[in-house]
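Report on the structure given below.
Excluded from the complex is one protein chain; the other protein chains are retained at their positions.
Entry: subunit A
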Amino acid sequence: GVGLAGILPQKPDGDDKKEEKVDYLNLPCPVPYEEIQREALMSLKPELFEGLRFDFTKMLTQKFALSHSVLMGSLEVPSQSADVIKVPTSQYEFGANFLDPKLMLIGRLMTDGRLNARVKCDLTENLALKINAQLTSEPHYSQGMFNFDYKGTDYRAQFQIGNNAFYGANYIQSVTPNLSMGTEIFWLGQQRKSGIGFNSRYNTDKMVGTLQVASTGIVALSYVQKVSEKVRHYYYEHELSACYFNQALTCKYTEVQVSLATDFMYNHMSRDVTSSVGYDYILRQCRLRGKVDSNGVVAAYLEERLNMGVNFLLSAEIDHPKKNYKFGFGMTVGE
């Protein structure tokens, strides 16, 4: 070839996927029921915060780590009028994590005595126990949930017991290699409420679409499209050799992953409709997420990797109708 075309590597052939015969007895295991919308949630709902945030994680061994987290910002106080009332608050949170393939223990303790505990234990190869609890010093404000998860070859089943006599069960099954459908029921003892819901998830390599319908009157849809490209970066590499003017044109491939996500939620009881559109750029040194809402909320979240283990965070959320502006910055040190 001529010029650059001669030295550049050939573009790979477009993927020619052979039409494979679907083996319906050998379908993949579906994602857990509560995680069917995880791609959309990761892209559209980052952990926005207001104020200063500093996290320090100290790894003592590969599996055991201690973390210290400081947040100085404003807390919104619910008010009767349309005004937004913010109260300045500061908190320190101490955390201890033990992460093992078979046992996971995560505990977070705040200065006001609130403990956030998560336990995940593999009882057998297919059965796992998950405990999620928020314990407070004030009586009657604590919450806890026990989940028993069973993972089959192409299905998952889960049974939940929570405080206030909450019982729930859900089941999700792979129907085709790309489609999985599930159902759930729950019963709330204290308020004598029960509900049933259905959801389904369709995913390929490039996109994920989910639908959720519940008898509490909620309909939720989401769609995530993954656009991944190998972007070529050209830069000159200087050789510090005898011949200083020796410059080599180097071509390096960086993978840029872009996800475009959209989300729609309709609540029949309160006649509330919300729709949001967002993007998620995963670059080599940073991750940038932004979204626009139908409620007039614009949000963005940037995580920039400054150095090995040091991340710089910027968070912004602008609520135009309520005139609520939240800006935050922070640093995360440690893995």
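We adopt the following convention: contacts are C-beta pairs under 8 Å (C-beta built on N, C-alpha and C of every residue); 3 or more make two chains touch, one makes a residue touch a chain; residues count from 1.
The criterion applied here is as follows: contacts and distances are computed from a predicted model.
You can't see one chain of this complex, but its UniProt record names it "Mitochondrial import receptor subunit TOM7-1", from the set "serine--tRNA ligase", "Mitochondrial import receptor subunit TOM7-1", "Transcription factor IIIB 50 kDa subunit" or "WD repeat domain 73". The residue touching the chain not shown here, chosen from A:Leu109, A:Ala169, A:Val292 or A:Ile318, is A:Leu109.
Of the candidate positions A:Thr57, A:Ser74 or A:Ser142, contact with the hidden chain is made by A:Ser142. Only one of A:Asp83, A:Asp100 or A:Asp272 touches the chain withheld from this view, namely A:Asp100. Within the entire complex, the positions of subunit A that touch the omitted partner chain are 58, 60-61, 63-64, 66, 94, 96-98, 100, 103, 105-107, 109, 115, 117, 133, 135, 137, 142.
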